[in-house]
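Note that one protein chain is taken out, while the other chains of the complex remain in position.
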Amino acid sequence: MSSGRLRAVMGAIAPSAVLLAIAILGLLFDTYWQYVFAISITAAVIGSALAMLVGYARCITIATGAMLAVGAYGATIPIVHGSMPFLAAVAAATILGACAGWVLAVPGVRFRSHNLAMITLVFQAVVIIVLRESKTLTGGAEGMHVPPPVILGISFEKDADFLLLSAALYALAVVPMTVLLAGAFGKNLRALASNENAARAFGIDVRNHLIAAFTFSSALIAFAGAVSAPRFRIIDPDSYGIFTSIFTLAYPIIGGMGSIWGGLAGGGILRLIPELLRPLADYIELIFCVLVVATLTFFPDGLASAFWRGTTRRHRVKPGASFTARAIELAPMAELFAATQALGAAAPGRRGGDPILAVERASKSYGALRAVDDVSLTVQPCSLHGLMGPNGAGKTTLFNIVSGFVAADSGNVRMSGTLLDRIPLEARIGLGMTRTFQHAAVFERLSCLDNVIIGLGRNGIAQGIVRSVGQAFANADSRSERRAAQAALAAVGLGVRKDELAGALPLGDQRRLEIARAIVSRPRIILLDEPVSGVSVEEARRLRELLLAINGQLGIAMVVIEHNIGFLSSLCQRISVMSQGRILAEDDAASIIADPRVRHVYFGEQEAAA
Amino acid sequence: MIVVGGLKFGAIYSLAALGIVVIYKATRIVNFAHGAFVLAGAYATYGIVEGLNIGYWPAYVLVPIAAGLLAAAVEFGILRPIRQADMFALITSTIFIGIGLSEVYRLVQNTEMLGVRNPLPGPPIFIGDVIITKEQIWVLVGAIISALIGVAIFGYAPIGRGLRAMAANARGAALCGYSNDGMNAMAWFLGGALAGLAGIFAAPSKGISPELAISMITAGFVAAVIGGIDSLRGALFGGLILGVAETFAAAYVSSAMKNAVSFLLLFVVLLWRSEGLFPEAKIRDV
Partner (left out) sequence: MLEVSGLRVASGAVIRVDGLDLSLPERGCIALLGPNGAGKTASVEAISGLLRKAAGRVIFDGSDVTHLEASRIVRRGMALVPQLRELFPNFSVHETLLAGSHAARGRSAIPFDTVYDLFPRLAERRHQLAGSLSGGEQQMLAIGRALVSNPKAMLLDEPSAGLAVGIFRAFVNALRRIRDSGVAMLLVEQNLEIAAALADSCIVLAAGRVVWRGSTRDATSSEEIRQAYFA
C-alpha cells in the first residue's frame, strides 16, 4: 500500500481505534469506572454525529434526546415484545433513526436558524409525548425494563463485557461517519455553511445535503441510543427530554466544530466531568452553560480547534508579502489541461457556432424599480465580453439572472441554444457555466485546495458519498481530483498556498482563488463580477494577463463586470454599457470609450440629446 | 368559560411573545433566554409581594424595570462582544444563557415551586351561567393593556422610532443620531420589561419554578412564530389563539395533548405560511 493510501486508511479508522483503546483501558479499573467509560464513549459517538450536523452544517438541533429515545425504544421494544435478537434490533433501531431524521429534515430544512430550531423542538416534544402516552408498548412514564444484550447465546451483563461490546459496535459505526466527515461530503457541508450562494453555484444542493446530514446524524445517534440502553436497565421518556438535547449541543461547540475529533472529545470529556467532579454535582449544569457561552464568545471554532491544528495547517499570512515577484506561470495551464483530461473534461471551446450565451429581452423588477429592463446580450464562444455601468445600473442583477440565482420576469437566457429557465442554479455548472462574486465568496474555513476541488462540480449527494469512500482509500479518482485542483491553483499563482485556509488569504489572493475554482471544471463560460475591485494596479495587470491566458489556452468565454474602464478595454473585445437597467450601448472597446452617451453617463459632459 | 380561561393564558403568552418580537425586530436575535426573563419577573414578584409584603402595586412598577435591567445586562455583558458572530452562535448563546439563568434560580431557591397570593381574591362573578374569577379578568385585561402599551411605545414613542429605525437600517439610524449600542440595550430593556410583566401575571396561576421558564419560552415562541416573528400585532393574536387552542385541547382531548397542540399548531403554520398569520407588509428596500 502506498504511503498516501496508508495514511488515508489510518485516518479513517483512527477514531475507532481510540474508542477501542479507551475501552481496553477501562478494563484496568473497577466496574464503576467501566460504567463511566461506557457512558463516556456513548457521548463521544453522539458528539461525532453532532459534529456533522452542528459543527459542519451549523444547524441548531434540539431533537437529539428524541433521536436517542427513538434508538433506545426502537431496539428495546422489538427485543421485549418481539423477541428480536439484539444485533438485529440495533440495526432496526438505526434504520428507524435514519427515517426519523429524514422525516424531521424534509419540512425542516426549508428554514434555517430559529425556525429550524423550532421544528426540531416540535419533533423532540412530540416524540416524548407519544412515548409517554403509549403505555402498553413503552410502559409510559414509568419506563421500560431493558434486558442485557444477548448475542449468539452469550449474555453481556457484566460491566466489562458491556464496555467491550459497546466499544466494538461504536468502533464499527463511527467509521462511515469519519469517512463522510473527512471526505467530500463533509467538505460540501462546510462549504454550504460557509457561503451558501457560492456552494449552490458550484452544484451543491443545500436542501438535499442538509436532509442527508440529518439522516446520517440521526441514524448514528439512534444507534448510540440503542446500544447504550441495556446498561441503564430501565429507560423512561424523561431521560431523553429537552435538557438532554440542549446539553448534547455543548459537545461539538466546546469540543470543536471543525472535525470529528472535536465531537468525540467534546462528548467524551464533557460526559466525564460530572463523574470526575462529584462534589460540584449541583453546579455542573451552570458550569456547562458558562463554558458554552464563553467558548462561543472567545473560541468560535471550539476549544479543540484552538489547541489542535487539525488536518489543515494555518499560517499567518503577511499582507503585501504575496506578489512581489510572482509572474503568471503559463506552463501550468497545460498541466491543468492534462489533469482535467483525466477527469473527463471536454475539449476546449472553438470559435464559431451558436453564441455561448444569448440573453433575449430579459426584465426583472423589484416593486417599482426596474432593475433589468428589456436587456439583450450575446456572447460568442471563446470571446471576452465586458459589462460596465454606474452603480445600480443592474449589472449584478443581470448576472444573477444568467447564473440562475434570480428568475427573470420575462425574456430568455440560452446557453449554446439550450433554454435555461427550467434548469436550476445548481445544475448550471454541469452545463459549463461558472462564476465569481462581487465580494470574494470563497469558503473561508476550507483550504484553498478544497475550495478548488469543490469547483470541479461533482457535488451531488451520491457522488459526494462515493467520492468520500474513495478518498478514504486515496483512490485514483481522488488523486486525479487533487492533481487537477493543484494545477488550477498553480495556474493562478497560488500553488504554494494550497493547504492554507481560504479565509486567511488577502483579498487579491482570494480573487485568484475564485478564478482557480471557476476554471478547474473547464467550463465553457465564466461570469466574473468585479474581479479586480479592491486590488492594486499591479495586481490588476497580472489578473488581466491571467484571464487572457485562460481564454487563449483553454478557450473559455468570459463576461466581466468591472468599473475599471481601462482594465475592461484592455481585456475585452466587446463591451456592453448598462444604465438604469437598460443596455445603453454595445460595441468594441475603443468605440465605447468614445461614445458620447457613455461619456455622459460617467462625466455628464452634455445634457442628453432627448 | 373555557374561552375566558384560554384567553387569560393567551394574554400572558401574548405578552411573552411581544417581548420576543420586540427584541427580534430591533436586533434580529431570537432570544431563547426569554423564558428565563419571565421567571425572573415572577420571582421578583414573589420577593416583593410575599417577601417584602408590600402588595402588588409596587410590583407592577418595579418588576418590569428589574427584568428590563436584567435583559439589558445580558445584552451588554454577554451578547455585545459576540455581536459580530453568526446567527448560530448568537442563538445558541441565548439558549444556554436561558438555561444558565434557570440554573441560578434553582441553586438560589432550593424549594421546588413557590407561590404568590392571588392579586384579586374574592368570590367569582357570574355572567349568565358562566363563572369567571376576578383574577382571570384582571390578568386578561391587565396583560392586554400592558401589551398595547408596549406596542404603542414601539410604534409611536420617540424611543420606539429609534428602535424601528435601527431595525430597518442600522447605518441609517446611526446617521439620525441613534447610537447603535444605546438602541440595542433599549430594545433588550423593553423586551425584558415585557417579559417581567408576563411573569407578574403568570405567577399566581402558574407558580414559580424552572418549569415556568421552559413553558413560557415555548409558548412565547410558538405564539410569536404563529403570528409572524416580525410582527407585533401577530404576537398579540398568536398568543390569544394559542391560549384558547391549548385550553380547548386540555378540556376536550387530554391534558397531555395540551402541549402537543401548541406544537402541532406551530408546525402547521410554519409549513402553510412561514411568515406567520399576521405578517407586517414588507416594502422591499432598494
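When the chains are written out, they are named A and B in that same order, and each has its own residue count from 1.
The rule is short, and it goes like this: a contact is a pair of C-beta atoms (placed from the backbone, for glycine too) under 8 Å apart; a residue touches a chain by one contact, two chains touch by 3 or more.
All of these numbers come straight from a predicted model, not from anything done at the bench.
The missing chain, though absent from the display, is touched by one residue of B:K134, B:R164 or B:K258; that residue is B:R164.
Although one chain is not drawn, the whole complex shows that of B:L107, B:L175 or B:V253 it is B:L175 that touches it. Touch with the chain omitted from the figure is made, among A:L272, A:A342, A:L507 or A:A549, by A:L507.
From the options A:G82, A:G353, A:G566 or A:P596, the residue with contact to the chain not on display is A:G566. Interface residues of chain B with the unshown chain, by the touch rule above, are 158, 161-162, 164-165, 168-169, 171-180, 280, 283-286.
The missing chain lies against chain A, touching residues 319-320, 367-369, 390-392, 506-508, 533-537, 563-566, 569, 580, 593, 602-605, 607-608.
FYI, only the chains that are shown with their structure count from here on.
If you average the CA atoms of chain A and of chain B, the two centres end up 36 Å from each other.
The part of chain B that touches chain A in the complex is made up of residues 30, 32, 78, 81-82, 85-89, 91-93, 95-97, 99-100, 103-104, 107, 214, 218, 221-222, 225, 229, 256-257, 259-260, 263-264, 266-267, 270-271, 274, 283-284, 286. Partner chain B is touched in their complex by these residues of chain A: 58, 60, 62, 107, 110-115, 117-119, 121-122, 125-126, 129, 132-133, 242-243, 246, 249-250, 253, 282-283, 285-286, 288-290, 292-293, 296-297, 300, 366-367, 369.
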